[in-house]
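After this line comes chain A, so read on.
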Amino acid sequence: MQQEDTVRLIEDWTKTHGRTRDRLLPLLHMLQEEIGFIDDAAIPAIAKNLNLSRADVHGVVTFYHDFRRAPAGRHVVKFCRAESCQARGAAAMEKAAAERLGVPMGETRPDGQVTLEPIYCLGLCAIGPNALVDGRPVARIDTAALERIAQEIAA
Partner candidate 1 sequence: MSDENEVMSTEDRLIYMANQIARNLAALGDEEATAMTADHIHAFWDPAMKRRIAALAAARPQALTPIAAAAIGRVAIP
Partner candidate 2 sequence: MTRVYISRDMASVALGADDVARAFEAAGCEVVRTGSRGLFSIEPLVEVENEGQRIGFGPVGPADVATVLDGSHKARLGNVADLPFFAGQQRFTFARCGIIDPLSLQDYAEHDGWRGLDAARAMPPQAVVDAVKASGLRGRGGAGFPTGVKWQTVLEAASDAKFIVCNADEGDSGTFADRMLMEGDPFCLIEGMAIAGHAVGAGHGYIYIRSEYPFAIAAMQEAIALSAARIAPFTLEVRVGAGAYVCGEETALLDSIEGKRGQVRAKPPLPALQGLFGQPTVINNVLSLAAVPFILAEGAEAYATIGFGRSRGTMPVQLAGNVKHGGLYEIGFGITLGELVNAIGGGTASGRPVRAVQVGGPLGAYFPPGMFDLPFDYEAFAQAGGLIGHAGITVFDDSVDMAHMARFAMEFCAVESCGKCTPCRIGSTRGVEVMDRIIAARDSAPAVPAERHWEGYLQKALHSRTPDRIDTGLEAQTTLLRDLCDTMKYGSLCALGGFTPYPVLSALDHFPEDFGAPAPIKEAAE
């Protein structure tokens, strides 16, 4: 997306949703939804529209782990690392996932096909190990389930 388009997107959104500071997180969510990440170049426009400093916006963007500062892979697998999933063998599955998908935890594969990220609890704690695959919840992940996920991502 061109820089001017981003600026217009921000301006239009603030016109309908308001320009008070508390609109910052909703605006960032919207941008990430539309563009896939929060471009540093968009921050001056965000700051201007919400009457914040660039520092204010930067501080918020970097605080919340959801906000990406660079585009993710075409597919995103968020793998739960929390205790309940660990109690059901998540550590081993996490390792297997990294191997099968060919990307270390927390990174994007060089071909840009997949990003593997940690997530801490999806609230599916009796049926782990769990993951979100492109936003879709997957429970009771085992080697077979990993294989299905890998196939899906390869496509």
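Quick note on selection: all candidates are chains of the complex that A comes from, given by their letters.
In this text, a contact is a pair of C-beta atoms (placed from the backbone, for glycine too) under 8 Å apart; a residue touches a chain by one contact, two chains touch by 3 or more; residues count from 1.
What you see is a predicted model, and the numbers here were worked out from it, not measured in a lab.
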Touching partner of chain A in this complex, picked from 1 or 2: 2
Parts of chain A lying in touch with candidate 2, wherever the complex brings them together: 20-26, 28-29, 50, 52, 59-60, 63-67, 82-88, 118-128, 130, 132, 135, 137-140
